[in-house]
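Structure first, then comments.
A single protein chain has been omitted from the complex, and every remaining protein chain is retained in its original position.
Every chain is named by a letter (A and B) in the order it is written, and numbering of its residues begins at 1.
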Amino acid sequence: MTAEDVLAGGRPEGAAEPVRPSDPVLEVSGLTVGFPSEDGMVQAVRGVDYSLRGGEVLGIVGESGSGKSVTSLAVMGLLPRTAKVSGSVRFRGRELIGMSEAELNKVRGRDISMIFQDPMTSLNPVYSVGYQIAEAVRAHHGVSKAAALDRAADLLELVRIPNPGQRLSAYPHELSGGMRQRVVIAIAMANDPDVIIADEPTTALDVTVQAQIMQSLQAAQAETGAAMVLITHDLGVIAGQADRVLVMYAGKPVEIGTAEDVFYTARMPYTFGLLGSLPRLDRPSERLTPIPGSPPSVVNMPPGCPFTPRCPLAIPLCDEREPELEPTTDAGHLAACHRSDELVGKSPGDVFTTGVADTEALAHFVEESEELA
Amino acid sequence: MLAFTLRRIAISIPVLLISSFVVFVLASAAGDPLDPLLARNPPPPPQTIANETERLRLDDPLLSRYWQWLTGIFQGDFGPSVNPARVIGDEIGDRFLVTLRLIALAMIVALVLAVVVGVVSAVKQYSLVDYGATFFGFLFLSMPAFWLAILLKQAGIEFNLAVGDSVIYTIGEATPNFQGSFGERLADIAGHMVLPTISLALISYAAWSRYQRASMLEVMNSDYIRLARAKGLPQRTVTVRHGLRNALIPLTTVTALDLASIISGAVVTERVFQWRGMGDFLLNAIATDDVYATMAWLLVTATVVILFNLIADLLYAVLDPRIRYA
């Protein structure tokens, strides 16, 4: 059996399964995840809805702790047993929440695969990379070890690893971080999945390697025709990659829309904050506008919008009631803000003042220096 | 790997020399081996005492005695015993084999038990099985080896009384002057091994299973286990091939480090079951101030410990491709 046969065993060569672009492959609705802790239930995810169409790239953006990774782990059924998950995750109409482990194992890696953040720890140190890729192939296809290894070599070539044949016998510790992440990508595309979830795939890597990894990801997506969920806290990674963008804050989506909607006509102050924190080389120099404060704790959350303490536009209503996701410009662009209508045509600089976090410190510093002088 | 092995053996030699010298000094200072002779009534003739002093090299200075012992080893002479009829070199060989089979079997049983229990309680953390295993682990960890051994021995005796036949052997390492075919002899030896092996294995397994559980928990929480699950591998494969395979690596080191304490456990176990093994040899040697017998015991034991540690280190390199000995 040759590598081509293995490929053919999965799906017809080259062309992905005829998925019409409008068909959702993955539908998430009302997803909530809680972790019991000493101080009460940690509500990591408090209701996430999105649908992913075939071949589409959905970017999920948010700070650490906003629940974006937990959402994806819930989709894969990889959360720890103590996690309380509710809501619905449907893959091609099949409900994944509550599915048995054995059934889930047929979905994982074959229909939906996942790429994790830290390539340094994602690979098993005691097995060669060839073995680990071939294992993914053999988990879903009854092929010989040799055929699976051939397929592994092809995959390594696809993710642009030089001398793939020789690299098969390399152990993870013999490869650089970027190389290891490419191996993880190769594992993710091994069975031509319909959905690839990439959880901060470039965060742990050097800036110089990040672009290469994004290229490998694009290659993987082009090869498999899979839809992709790209999770990141870096809007720069998403720009130019994502068709649609979902912004998360404190376990909930606060804005969702096409990339154009979110980047150019944002309707939620937090999105403005994220955009304002992004250094841009394509425009004349502008001051960065950081978001003051830090994300809220998701234990014992008070009512009202969780962004209120950091929001420059907060009004008393924001402390009382948490806004729902509501359509703005069109049915596909939703935002959760009581004042979203007032944000039409605003830019980040209009909402957040430059260096807002520094003014107090600066004043303090000046005072101290004067005292010393 | 060969260079590493040779270097390790080379490093062990000074360790052996110094520790043997320390023990030689301690053993020589422990007491006068002539005490029983001097206490005899009527007192033995002075010539006898002088002969014994001469035979046991008691008039020579300490350093000279150590040197004589050391050079004697290379000619197969382990030195004179207080018992003139006894040839230390001949006796310790037999004793060694007796103890070796107890320790080897007990270690294998303990390791298998520890791995199984450790893995099951890690995978089913906070389940009834885990709590039970934890409790018994702590119980055996807190139990004196001799007390458990005596208890098992008593249980064996009661069982034999109840059955009215000697089904379980409770005394000795084999039936003395056993007549029978090779197979029968083997069965006799195996029968004598049951109780001592169980008691030594239970005492040793406790710490290892705790260790294996912690190690397995750590591995099962690692990122590569999550990736293995994300591949869609069955739970069993994930646990064994990715979990256990990695969790076994640190156990090799722990096992090697614990060998010395297992030898200590074997000394006690042998005493309870009245085995004529290395433990009995040592205790007799110490009780009779038999310096050269003590030294022979130390030499054999220390060599085994050092070799075993070397094997564990080599095994570690085989199990973990990240380790390379150059």
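To be clear about the criterion, a contact is a pair of C-beta atoms (placed from the backbone, for glycine too) under 8 Å apart; a residue touches a chain by one contact, two chains touch by 3 or more.
The rule is simple: contacts and distances are computed from a predicted model.
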item: "Oligopeptide transport system permease protein OppC", "OB-fold domain-containing protein", "Peptidase U62" or "Electron transfer flavoprotein small subunit" - which is the UniProt name of the missing chain; value: "Oligopeptide transport system permease protein OppC"
item: Residue among B:Ser64, B:Asn221 or B:Gln235 touching the omitted chain; value: B:Asn221
item: Absent-chain contact - pick from A:Gly65, A:Pro164 or A:Pro269; value: A:Gly65
item: Residue of A:Pro296, A:Pro323 or A:Pro348 touching the missing chain in the full complex; value: A:Pro296
item: Contacts of chain B with the absent chain, listed as residue ranges; value: 15, 18-19, 22-23, 26-27, 29-31, 125-126, 138-139, 141-147, 150-151, 154, 157, 214, 217, 220-221, 226, 260-261, 263-264, 267-268, 271-272, 282-283, 286-287, 294, 297-298, 301-302, 305-306
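Simple rule for what comes next: only the chains that are shown with their structure count from here on.
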item: Chain centre separation (chain A, chain B; CA means) in Å; value: 55
item: Chain B-facing residues of chain A, complex; value: 76, 78, 101-102, 104-110, 113-114, 116, 118, 121-126, 135-136, 139-140, 171, 173, 184, 187, 190
item: In the complex, chain B residues that touch chain A; value: 222-224, 226-235, 242, 245-246, 249, 319-322
